[in-house]
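Here's the structure we're looking at; comments come further down.
Here the complex is missing one protein chain, while the rest keep their positions.
And then chain A:
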Amino acid sequence: MTSRLARLWQPGNPQRRVFLPDFWMAVIESPSVGRNKLPRNCVKFEVDPRMSRHDIREYLTKIYDLPVRDVRTEVQMGDITWNTKLDHQYKKAMWKEEDKKIAYVFMSKDFAFSFPQMFAASEEVVELAKMTKQQEELKEKLNEQYANRNRRVGQFLAA
């Protein structure tokens, strides 16, 4: 539960308690269409595989004060790399990824969750791009003013 080493327990000591478990939870995005689509009041997390449903509920209600109503968990098996994938009879596993625990947390009905747009262009960058584009256009216009249009190149050619 915790990465801290507990003091060696001796008779008469109080029960060992963990006040800050090193559990973690990460929000995962779920698709907006298809069979894995989730309602707005449902948030999908990848959680520490040691966490139980009760732990997840406690984590979100006690620390973040969220209106958790139902928690469902699922363990997704990690991918296996085979030496010969298609040979079903003699294939051997070379490597297996770690299993993942996914939690589907249903909040109260009026709760709406939308996944944060982390990689959307920031406002500054957009403004800067606009400015650069405008300057480029201005530069061309400015040059236009100084361009010599009276050279009468055609006349020589025609002559």
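FYI, a contact is a pair of C-beta atoms (placed from the backbone, for glycine too) under 8 Å apart; a residue touches a chain by one contact, two chains touch by 3 or more; residues count from 1.
Definition applied: contacts and distances are computed from a predicted model.
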Study note, to complete from the structure: By UniProt, of "Vacuolar protein-sorting-associated protein 36", "Mediator of RNA polymerase II transcription subunit 20", "FAD-binding domain-containing protein" or "Protein CBR-MRPS-30", the chain left out is "Protein CBR-MRPS-30"
Check your understanding: Given the contact definition stated above, which residue among A:R40, A:K91 or A:K133 touches the chain not shown here?
Key -> A:R40
Revision key, fill the gap. Touch assignment to the omitted chain, from A:D22, A:D70 or A:E137, lands on A:D70
**Study point:** Hidden partner chain, residues of chain A it touches
**Key:** 31-42, 57, 61, 68-70, 72, 106, 108-109
